[in-house]
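Have a look at this one before I ask anything.
One protein chain is absent from this view; the other protein chains keep their places.
Let's turn to chain A:
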Amino acid sequence: MNSYLIRNVSVLGAAPTDLLLRDGVVAEAGPGLSAPDASVVDADGLVALPGLVDLHTHLREPGREDAETVETGSRAAALGGYTAVCAMANTSPVADTAGVVEQVWRLGREAGLVDVQPIGAVTVGLAGERLAELGAMADSAARVRIFSDDGHCVADPKLMRRALEYVKAFDGIIAQHAEEPRLTEGAQMHEGEVSTRLGLTGWPAVAEEAIIARDVLLAEHVGSRLHVCHVSTAGSVEVLRHAKARGVRVTAEVTPHHLLLTDSRAESYDPVFKVNPPLRTAADIAALRAALVDGVIDIVATDHAPHAVEDKECEWAYARPGMLGLETALSIALDVLGPEWDLIAERMSRTPARIAGLTEHGHDPAPGAPANLTLVDPAARRLIDPAESASRSRNTPYARMTLPGRIVATFLRGEATVLDGKAVK
């Protein structure tokens, strides 16, 4: 194993110090460390964060290896400062059996760039009709704890109740894609002034809010854990605030794009801005940002959704929804929150690790902690060029934008996955 001596790094914005990574852990911390056998990383001006943890990543393998593989997605994640990602279940075949989740888990280990934690489907084939073998996935080598039909809502209230109850046996959690399907038939973008002008079928905010309201009541009724994926509306924030005040065991995520981009992006009819749930209004963005700061929204999750060129270079209505996110998430967080390092660590590493049960992740770099960390240059600004993405896909909505912050290095269990801003493998 390699050892690394990181010199003059600011741990979460504190005064510069040195960190010695050895045997997979942070062995020592303090100014003026010496370790002749260690590779030295000059971290002047850099900030160390616990390795980021993404609770919502689409890696597309198996099934759409032309859009992303576990390996290319892992590389994009490492370059974005992540040390762990949770891989969504909507692959082909669907990750609804122990066999598929173990395959994804094994591919993640082989890539070795981040820890890939598979998410299992709630229902067989994401069809929303009967429960998948949740226990078998939980007991598999992948040790699945998060279950989600993401991309589809578990719309049937009885099935949702049963799923919430059933996973209590192994401390599982249901991550809901909150979208009332009857209210979003044919929906293309946020329902509002812009959709009216563009003649695109609207996706009303109430379709999300109604499901979240139902689900927090169900979770309260059965005493289960609920996680709400990609919260996108101001109304959802109020429902969550109310539920949390009542003590419901609910957590919620917001994506970087819902913190930054509004529905006016659809005016170009460029489907790179088509995403589900859709981009909302400036008022929604303001509410989501405030909720992320005050904790009503617990985490930032990317909903990294790679798509092949032909699935985006077409008419809006025919395009698949989704955006890349792993390589830009930290920059968006910096842009939106400013250099609030403790808050960023809380929302992008510690809390998502806790929700996912990833005990090796989400620890601030300190002696004895697993050496899962990332080094950020907060002063850097970078122009986003889709062609430079490590993802196999190019559907970033931030093309030609200049964003703050750059990941310089990432370490997974003490081994560098990124050095000098480049993936090591």
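To be clear about the criterion, a contact is a pair of C-beta atoms (placed from the backbone, for glycine too) under 8 Å apart; a residue touches a chain by one contact, two chains touch by 3 or more; residues count from 1.
In the analysis below, contacts and distances are computed from a predicted model.
J.: Given that one chain of this complex has been left out, which of "Autoinducer 2 import system permease protein LsrD", "Aspartate carbamoyltransferase", "Alpha-L-glutamate ligase-related protein" or "(2Fe-2S)-binding protein" is its protein name according to UniProt?
T.: "Aspartate carbamoyltransferase"
J.: Looking at the full complex, which residue from A:E310, A:D342 or A:D385 touches the chain that isn't shown here?
T.: Counting the whole complex, the residue in contact with the absent chain is A:E310.
J.: Which of these, A:S268, A:T359 or A:T402, touches the one chain of the complex that we don't see?
T.: In the full complex, the listed residue that touches the missing chain is A:S268.
J.: Spell out the interface residues on chain A facing the chain that's missing from view.
T.: Residues 188, 192-194, 196-201, 268-270, 310, 313-318 of chain A touch the chain absent from view.
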